[in-house]
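Apart from one protein chain that is not included, each protein chain of the complex appears where it belongs.
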Amino acid sequence: MAQVWIPPLMRSLTGGQQIVEAEGATVREVVAALDEFYPGIADRIVEEGRIRPGWTVAVDGAVQNRGLRAAVGPESEVHFVPSMAGGQASTL
Amino acid sequence: MAKKIAVETTINGEETIFLCEPRQTLLEALRDNLGLIGSKEGCGNGNCGACNVLLDGVLVNSCLVLSPEIEGRDVVTIEGIAVDGELHPLQQKFLEHASLQCGICTPGFIVSAKALLDENPDPSEHDARLWLAGNLCRCTGYDKIVRAVLDVAEGDA
Amino acid sequence: MANTNPNGSGGRAANGQNGYKVIGTRPVRPDGVDKVTGRAVYAADVQMTGLLHGFVLRSPHAHAYIRSIDTSKAEALPGVRAIVTAADLPAAEDKIEDLGEGAINLKHLSDNVLADEKALYHGHAVAGVAAVNPHIAREAAELIEVEYELLPPVMTVDDALADDAPILLDGLRTDSMGEVGAEPTNLASFFRHQRGDLDAGFAAAEQVVDRTYRTETVHQGYIEPHAATALHSADGQITIWTSTQGSFAVRGQVCEILQIPVSRLKVVPTEIGGGFGGKINVYVEPVAVLLSQKAGHEPVKIVMSRADVLAATGPTSGSNIRVKMGADAGGKITAALAELYYEAGAYPGSPVGAAANVSLAPYALENMQVDGYDIVVNRPRSAAYRAPGGTNVAFAVESVVDELAEKMGMDPAEFRILNGAKENDRRPDGLQYARIGHIETVESIRDSEHYQSPLEGKYRGRGIASGYWNNWGGQSSATAVLNPDGTVNLNEASTDIGGTRASIAMQLAEAMDIEYEQVKARVVDTDTVSYNDVTGGSRTTYSTGLAAYNLGQQLKEEMKRRLADHWDVPAENISYEDGVFEAGSESMPFAEAAGVVQRDEPLMASSTVHPQDFGPGFSTQLVDVEIDPETGKITILRYTIAQDVGKAIHPSYVEGQMQGGVAQGIGWAINEEYIYDDEGHLLNASLLDYRMPTALDLPMIETIMVEVPHPAHPYGVRGVGEVNIVPPAGAVANAVYAATGVRMEKLPISPANLLEAMWAKEAEAAAEPVPGDD
Partner (left out) sequence: MQAIDYVAPNSVDEAVSALAAGGASARPLGGGTDLIAQLQEGRSDLDTIVDVKRIPELTAISIGGDGLTLGAAASCHSINNNQAIRDGYPALIDSTHLIGGTQIQGRASLGGNLCNSSPAADSIPNLIAHSVICHIAGPNGRRTVAVEDFCTAPGRNVLGNGEFLVALEFPVPPANFGAAYLRFIPRNEMDIAVVGAGSSVVLSDDGQTIESARVSLGAVAPTPLFVQEAGDALAGQPVSEETLARAAELAKDAARPISDMRGTIPQRKHLSAVLTQRTLRIAIDRARGTKTVDELGRLNGHG
């Protein structure tokens, strides 16, 4: 299962857990799986069917242009991080 | 609108008459009235050197000269530095040393450096830095500019 | 691996490195001659028939309601053709879109272009005027009567977060990663990176350093003021000629602000006189469009004054930063905490997110936390500035690292090597590094002649600092047209600020095994190629270079296919080496083949890329300073920068980036700052009093290019434009400490600030009891 790193400000939803496991072949599936165990987390990550503006998803160290559609492998590491476009971080 | 006056002068070796308002600076007249866009405005108050020209052979900020002041005088701009289509050695060395990045300050630097070498053909690095201190460059850190100027100086020796 | 020789040779000389023929050489850029002769056309140089001149009236107040604007007197002035205010802008939605460089709130974007209900900083645009010449436009602007109702200015982090702070933006609520606060606030957002156990880490430390720092607002300082010309034609088509880092970013923003479809707007990028991140946001462009429309579809040019540039564009954030770090007896860092409070200016969007990524990035840490706060204040809306946010935080972190190393009795370079991040270590946001060259940059400095040489003399000191920048990929589009004479026209849309036409063309030439001189690169407008991100984030030579590489591959393959047809041999039998196609006994040089393959059908290629695997950059820097103890003035005696550049495509331009970033960083470190009075008026909006370094303030800047190729790029390119500005302030601060014993906790380390700090230290020393022999 993919290892999902939970952003610190969402860890209240995971009982303080830093890293949780979730099943899914895409980021969308992983988020859906997470939300089953930790209700409310999808709302924090997704807005209008896309990853919240100013944030991005990284799989195995690489930021994913495909966002929720990005592929996730069985051993993948998934992070939700502030996006860095053009060098300037968007800050929500 | 303000009344225009005629100014008769020599620019880059050519005798010229042009119309201007007295409030127009030489920089404005060069760029807007005469189409010589090589002199740039970076600050408009003499603190960046991007508009530097030679006035009777003396280095000045063209943003701090009123157009009527050049009546009967001799102006050389960046457009007059290359002679007969041949790049001046400073222009050549600026290219070779990659002494420009964005290039907006480059005309001013080349005019200033020419004035330096006209007065002091063999400047030290300190001489060059002191002379060029009125020309701001934000891209290069000056290293490659100073090297180009010193390279030309050595080339002349 | 290291190259410190500034002398270059042009053209295609085999340089013996990795077998490259073009890459690694130093040819003259295609726009070079125009730029040394004054012919290059920058934004302010645009001339056209019927051109009107615009001027923007700006708020003299830092924080005020705009109660009314009366333009009647101005309209009556002969020569005035149009006046616009925020009332001429379509109402903007209060929503966030990804435009240009990152997410932007459209209402904020629009309000920054022309203030709506409120002026939020001294210099905030209030109205635009178009007239037959710039003098009349300015006179008219002075006749516009604006009634303001003054509000107390909120100038700093502390002002903004005070309990009774006036609120700048009525609708603003703190966003804590998707959780939105209920109360009006000046704190736009809060986020945290955290891993491991911070308390346990600090408990395991033998030495802990905990300090708080302040850095002031600084400006990018490009020498070319913002300028744009707009023509709103009678048929509704709009063209903007402007100086920008991204023509598509301008198109996106202007179309959103004016609510017009992208098909109606063409943006033509002129030559650009520097940007450093500050020429991404639009300022005068939408105003010029509105004025052109209102003035009977005549073109309108607006050229900002230097004072307006400083007052109303681009600065980057001032900040308050706390850094706490501990190390165990072996010198290993056991825990690190950074709290970053960044002033966004009038609207949210400081670079605190990027700063957080920079903060602790050079170090391998198990227990760490970084908190980021984005705070609005009555200063101009902040813009990107070269490694945005990085210099501030590296000043703080590298000062603490230096102090920690000193407390542990360790050489500061060795301390960095011991704790330095390597492949598979994690950056502050948790992502794992691929192959990076941080340690190599520290080792290059440690082993340099500079580091090894003694520095003698009173009030002299040497400082070292490291820095990180994540770089960027972004989207690029380019086309290549093969000419029948064997040259290639390369059309790309990445604005060329520092020679990227050359560095991109070189990659196409290398890919095709032709001479650099055979590739004619030019920057085209938004109607000519597909979407292209800004020149920023150190991405252009990397991403647009990748597109150029792809173009080369495509053209080569298609030429092979057509030659196979021409020679009637299977395509796989065609080889191409050293510029010659061969198949059995047949052979044909490239230039001839270019003609032959196009007898029946022309040949061009297009490439679009969006690489997401970009290699971060590291830099380590070393500086020697001398302090005048009576005046507090710093002289930079010697400076060396080592930077992991991946692969230097054009070494001269890479050195130029390194030297330029260092120069800007030194300016930031020692003299640059925005100075406001108590009412929030910017006092030093000139190049006289905003003190950027002159040629006399800097020594030659020695460069060591460390080449750790980026594995995900065919030529190993990493971005090189930004990381160089990250370490200088920290390096200078550490050198100042070595020279004076004073740890500076604020930037700039100006003579006044340093003198004050030295006096404080003297007073402290005098107050302390003399160590006795009791």
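Which chain is which? They are A, B and C, in the order written, and residues in each are numbered from 1.
In this section, a contact is a pair of C-beta atoms (placed from the backbone, for glycine too) under 8 Å apart; a residue touches a chain by one contact, two chains touch by 3 or more.
What you see is a predicted model, and the numbers here were worked out from it, not measured in a lab.
In the full assembly, the chain not pictured is in contact with B, C, by the touch criterion defined above. Contact with the omitted chain, checked across C:T694, C:N724 or C:T740, is made by C:T694. For the options C:Q207, C:S399, C:N419 or C:N671, the residue in contact with the chain missing from this view is C:N671. Chain B residues in contact with the hidden partner, per the touch definition given at the top, are 2, 5, 21-23, 25, 44-47, 49, 52, 55, 58-61, 63-66, 68-69, 71, 112, 115-116, 119, 126, 130-135. Where chain C meets the chain that is not shown, the touching residues are 135, 138-139, 142, 307, 628, 630-631, 633, 635, 670-671, 675, 683-684, 688-689, 691, 693-694, 696-697, 750-752, 755-756, 759.
By definition in this document, only the chains that are shown with their structure count from here on.
Centre-to-centre separation of chain B and chain C, using mean CA positions: 29 Å. Averaged C-alpha coordinates give centres for chain A and chain B that are 56 Å from one another.
Shared interface positions of chain C, defined as residues touching 2 or more other chains, are absent.
Annotation for chain B: no residues touch 2 or more other chains. Chain C contributes residues 96-98, 100-103, 175-179, 188-195, 277, 280, 344, 348-357, 369, 372, 374, 383-384, 386-389, 429-434, 469-472, 474, 533-534, 536-539, 610, 612-613, 722 to its touches with chain A in the complex.
Chain B meets chain C in the complex at residues 1-2, 21, 23, 31-32, 35-45, 47-48, 50, 77-79, 81-82, 87, 91, 94-98, 100-107, 110, 125, 128-130, 132-147. Those residues of chain C that touch chain B in the complex are listed here as 6-8, 10, 26, 28-29, 31-33, 35-42, 44-45, 47, 78-79, 132-133, 135-136, 220-225, 271-276, 303, 305-306, 497-499, 650, 652-653, 655-656, 659-660, 662-664, 686-688, 692-696, 698, 700-701.
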